[in-house]
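In this view, the complex is presented without one of its protein chains, the others remaining in place.
So, chain A:
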């Protein structure tokens, strides 16, 4: 598989996960209606899980960008 294809797929995956996190947090809370979504159960600990996952994905995205930068430099310098 080509590198750009992998990157494109990864970007789609990350943006999908990010979008999921955003849409979940954007739902306005209505105190009269108790929605039993998974994220509101168990003392809302799943929100913390989501936050940690988003932070981790952010760090990984950064690492991937670094990876691409190094790759570009290698290409310019004809290493391997």
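The rule is short, and it goes like this: a residue touches a chain if its C-beta (ideal position, glycine included) is under 8 Å from a C-beta of that chain, and two chains touch if they have at least 3 such contacts; residues count from 1.
FYI, contacts and distances are computed from a predicted model.
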Protein name as given in UniProt for the chain not displayed, "Dipeptide ABC transporter ATP-binding protein", "GvpL/GvpF family gas vesicle protein", "Sarcosine oxidase subunit delta" or "Heme exporter protein C": "Heme exporter protein C"
Need a quick check: the contact residues on chain A for the chain that isn't drawn. 3, 6, 10, 42, 45-46, 48-49, 52-53, 56-57, 60, 63-64, 66-67, 70-71, 73-74, 77, 79-80
